[in-house]
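Quick notes on the structure that follows.
With one protein chain held back, the other chains of the complex are shown just where they sit.
After this line comes subunit A, so read on.
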Amino acid sequence: MVQNKQKEIMGRDSILKAIKQHKPDLLPIPEIDGARFDDDVNLLDIFKHNVALVGGSIKEVDKALIDIEIKKQFPHAENIVALNETSTLGTISVNKQTDPHELATIDLAIVNGAFGVAENGAVWVSEKESIVRVLPFISNDLVIILLKEQLVLHMLQAYHKIATRDRNFGVFISGPSKTADIEQCLVIGAQGAMSLTILLV
């Protein structure tokens, strides 16, 4: 074991030494001119278009009618985790100590999205929103509640928005899980959620 550790230290030093020896003269970090990516477009329209493009469904609903809409779409869901404050559909509660394996039978997860990215239909969901990291992946279906005004145009703006977050885990989710590994045929529902519904309030 001691030997192993020593080898690793040698690995570290020899790698760093080899880099120092072989790297080219310092080249500058480029300045990013963010203004070049600005575009005077309707964020909501583009976001909706791209969510559909990546296989998600999206709908504007009245905040008070969220549960009615979800029930309409998922009438058979029984094991539900609802982390949105206005939804009362939850049948299973979770907290930071929840063993993620216990969520294996979740039919539906309802979580808040922090904000959406118009250019690719992605929504940022961090541990703050999902409480248990695995929840948005392991749930059979996923509903994300998003405030319509919480949209940015592109990923550079997105990173600006999360620059000062509490960094633990977070994910951009763009559509339901999918694969095209069998003869390039697109199949929705691979290892993660089988469907993604975004409700804009």
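The criterion applied here is as follows: a contact is a pair of C-beta atoms (placed from the backbone, for glycine too) under 8 Å apart; a residue touches a chain by one contact, two chains touch by 3 or more; residues count from 1.
The definition used in the following text is that contacts and distances are computed from a predicted model.
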Missing subunit (named according to UniProt) among the choices "Pyruvate dehydrogenase E1 component subunit alpha", "Nitrite reductase large subunit", "Branched-chain amino acid ABC transporter permease" or "Lactate utilization protein": "Lactate utilization protein"
Of the listed residues A:43, A:66, A:158 or A:200, which contacts the missing chain in the full complex? A:158
In the complete complex, which positions of subunit A touch the hidden chain? 1, 4, 7-12, 14-16, 18-30, 32-33, 36-37, 39, 50, 53-54, 96-97, 100-101, 104, 117, 119-122, 127, 132-134, 137-138, 154-160, 163, 167-185, 187, 189-193
